[in-house]
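Working notes, structure below.
The complex appears here minus one protein chain, its other protein chains still in place.
Lettered A, B and C in written order, each chain numbered from 1.
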Amino acid sequence: MRALRKTSRGPGAELVEVEVPAPREDEVLVRVHGVSICGTDLHIFDWNEWADRRIARVPMTFGHEVAGTVERVGTEVHHLQPGAFVAAETHIACGHCGPCQTGRAHICQNLRILGVDVEGAFAEYLVLPATNAWVVGDGIDPDVASIMEPFGNAVHAAFGTGGGEDIATHAVAVIGCGPIGMFAVAIARSLGAWRVIAVEPNAYRREKALEMGADVALDPGTVDPVASVMELTGGAGAEVVLEMSGNAVAIDQGTRLLARGGRMSLLGLPDADVRLDLNDQVIFKEARLQGITGREMFRTWQQTTTLLSTGRVDVAPVITHRFPLEGFAEAFATTAGGQAGKVILLPHAGAQR
Amino acid sequence: MRALRKTSRGPGAELVEVEVPAPREDEVLVRVHGVSICGTDLHIFDWNEWADRRIARVPMTFGHEVAGTVERVGTEVHHLQPGAFVAAETHIACGHCGPCQTGRAHICQNLRILGVDVEGAFAEYLVLPATNAWVVGDGIDPDVASIMEPFGNAVHAAFGTGGGEDIATHAVAVIGCGPIGMFAVAIARSLGAWRVIAVEPNAYRREKALEMGADVALDPGTVDPVASVMELTGGAGAEVVLEMSGNAVAIDQGTRLLARGGRMSLLGLPDADVRLDLNDQVIFKEARLQGITGREMFRTWQQTTTLLSTGRVDVAPVITHRFPLEGFAEAFATTAGGQAGKVILLPHAGAQR
Amino acid sequence: MRALRKTSRGPGAELVEVEVPAPREDEVLVRVHGVSICGTDLHIFDWNEWADRRIARVPMTFGHEVAGTVERVGTEVHHLQPGAFVAAETHIACGHCGPCQTGRAHICQNLRILGVDVEGAFAEYLVLPATNAWVVGDGIDPDVASIMEPFGNAVHAAFGTGGGEDIATHAVAVIGCGPIGMFAVAIARSLGAWRVIAVEPNAYRREKALEMGADVALDPGTVDPVASVMELTGGAGAEVVLEMSGNAVAIDQGTRLLARGGRMSLLGLPDADVRLDLNDQVIFKEARLQGITGREMFRTWQQTTTLLSTGRVDVAPVITHRFPLEGFAEAFATTAGGQAGKVILLPHAGAQR
Partner (left out) sequence: MRALRKTSRGPGAELVEVEVPAPREDEVLVRVHGVSICGTDLHIFDWNEWADRRIARVPMTFGHEVAGTVERVGTEVHHLQPGAFVAAETHIACGHCGPCQTGRAHICQNLRILGVDVEGAFAEYLVLPATNAWVVGDGIDPDVASIMEPFGNAVHAAFGTGGGEDIATHAVAVIGCGPIGMFAVAIARSLGAWRVIAVEPNAYRREKALEMGADVALDPGTVDPVASVMELTGGAGAEVVLEMSGNAVAIDQGTRLLARGGRMSLLGLPDADVRLDLNDQVIFKEARLQGITGREMFRTWQQTTTLLSTGRVDVAPVITHRFPLEGFAEAFATTAGGQAGKVILLPHAGAQR
């Protein structure tokens, strides 16, 4: 089969021919329908400092936001049959550490990640632990299924580590409207937010945020987002801030536009330490800052499936480009260009699933 | 009556003779039994930069951690009678803003604070809004009643903005063992913590922390608290960190010794912005940082009353010094000296309550 | 002014002329715009066994679901001005008991209810404690404001004593679709429920439930609601059941159609003890049954205001009849007839507000 692999510890990747992998007892072989490109994949493709430090395994097929059809199951897999259409939970948890044993496998102490620590999904076939294969069910388009993983990040950020009870009837600010932020806008809207305020410097993305249901999309290059949010909320601030940018200035602004007693979910990854005014913006306001990573297994997937299959959220505007596997160079360039939502590679493009 | 007042915008205070104040319709007049000295009072006494910026009203009687006997009630006060022994909730809330109307009066948008914004308690008598007078009930020593307010800070930090369900059976680190930290150690112990680990550079305070029930008291000047907590918790870290120091290095260490998925309550006030490694210590760990200020009205007071009246927590070791009102200079010096727990001024010392 | 009063302990009521009441220090005088009729008002009008046992005060003006314009404020009322348009929280709490002091004033131990324990609202003017007057704000029609109180019951039932985090993306069954059930259907829909299933024997009300957003409206007279809900939910049952009927058979069915681990909010009042299969329907399923009464002060009002002012919920289809005060007999008959949603009395009909 063809697979897009890192073959050296440097920029780029090669489309090469490798053997179709064989599933072990508790694994399944998946015929890949679509794999969408994540910011992490860009870092690995470009081989930035983070990738050089983080990736131990080269050569390796990368890519992880994937959906496809189960082709074969291991001997100990009894709850899945060939033919099932599945999306991949990309966090492979050990199942035995403290977090795993208390229902928080997504922060497993021994976490391995598909396409980062183990062989990934930019290929015609993929092997997955059976427990990481989520049956997609009816009503979700196969292309959409390939973005369930990043959509799940947005769902998890919105619901938070509690139950998301602060979204309904409240003002929600989404800072940073790349694809996950675009998703978050629509999710907050569908959960009954009072006002959804997007903050994003890129005009293309602001437009997408409005299309996904934002009441207003602020350009932090031309207006002060703190003052604007205060004005839009009668001086109270946003009860919930979903921080998707990882930008230090934006994170600081996020704490300032957060309401007294509010919650800020931090998902965007800053590339250095961040200075915060804990005194006035966290302590006296009794703000809560909560880190968000991955997706709850599998509460987030149940929520994701419902939101997408019922049409509560329509992600069509965010899936902007599709390429065959051999178009990977253009696909990566498009993703990096900032004038795209999600870009999907279709390894069997032309064939029917 | 005698009252200890700021009479100029500079260091020091004067013990002067003023009229006994008269309660308005919805206020009560309290004959002060004891007033304990808070770090805030030291700042006001010394008139540091914060005090100069924060205090608008001079001359003013300061002091706020107070308990005493209701002497007279306003015409519209029906639930309190003269003779009741009360402690003061020092946060005077407006009752009508968003936080007040949703059960979070302690983060009122129009908060005024006793002895900071309005006339305080270092005096023989004090006027209080009736709603801020908490009836102490039986089983709590009058001297102890005068520290219920800062004890309540520790209770609120321990329970957090949720329900404190992460204390029982878990490791709890208390960073900074001034009086509120000392209280927090005992509270965590009484709520069923697995291990209570104190972190404090001052030897006198470490000793007090052990006396209050810490399993171990680490000196961050001689051991690495992060490595030590990891070792004491089998590599998992502390599920709960109660940050009472306000020290930037300690806050950073607190995030590092926090367990994956853990909660850090921030109560100590840093005097500048703080740099945090949000990436590895908050986001990937899904840590929750929550600001803590004041006390929930009046859930915290109910909890405080139970803990103190049943003897679940014995604060006697923390109340180390008592002075008459005229001994205020020595009282402030003792508080500032670092070899003391709580220092109480007794305006009617010698008299019986 | 004219007021509709119970003048004897028996069926009926009289429209009589009485003095406009004067507000005390902490009260406001409200010029009534509209008062909607509650099931409780019907019981008082008919003077059934419950009314005879519950109502101590006769003669008394009854009615409580009210909105109007502040005409005059007491001397101690500073946060409200004449001209403000307000709706009444009808639970008058003492402010000093355990529940009141821990943020649960709606279950005050000394609760008094407008139009039941104290003079009510079927009149041209009404006196209210200032703390019970909720400023309605822009964007809510005055007629709609008069049903904010029962709408709040539905909001409180939906959010429950937690945060309503189980509504979004889940199946919700609403049992009993009188006006509060009709509201609950729309609220569950706007909070992102997966499926909203109404159960109601009255065809008129089933139609209204569908109009308010139910996916399906089951007639328990012709289908088994337990089997139907199981089928509609893939065998799992409803994650949330909102019980609005008070019917013993329906309550039992509600426990049976509830999912494992689900939550059932009980708001409808049964008129006798109810037999439940605690073993199989509660204990082995780990179901949660939670009583619901009144509205959280004032979290529920903030939620209600947002839902109504943003158009997330449109209650127009539920407000089916309007009468002047002198049409009270027809208004009560219409309410009792089962072919109506909410019926509103307009004491100043014809005049402009």
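FYI, contacts are C-beta pairs under 8 Å (C-beta built on N, C-alpha and C of every residue); 3 or more make two chains touch, one makes a residue touch a chain.
No experiment lies behind these values; they were computed from the predicted model shown.
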item: Among C:N48, C:N202, C:T293 or C:T334, residue touching the chain not depicted; value: C:T293
item: Absent-chain contact - pick from A:Q302, A:T320 or A:T334; value: A:Q302
item: Chain not shown: contacting residue from C:G12, C:G98 or C:G139; value: C:G98
item: In chain B, positions touching the absent partner; value: 159, 162-166, 168-170, 190-192, 194, 302-303, 306-307, 310, 312
item: On chain A, residues whose C-beta touches the chain left out of the figure; value: 25-26, 76, 79, 94-96, 98, 101-103, 131, 296-299, 301-302
item: Residues of chain C (touch criterion as defined above) contacting the omitted chain; value: 98-99, 104, 106-107, 109, 161-162, 235-236, 251, 259-261, 266-267, 269-271, 273-279, 282-293
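Convention: only the chains that are shown with their structure count from here on.
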item: Chain C reached from chain A - shortest hop count over touching chains; value: 1
item: Geometric centre distance via CA averages, chain C-chain B, whole Å; value: 42
item: Overlap residues in chain C, where contacts from two or more other chains coincide; value: 302
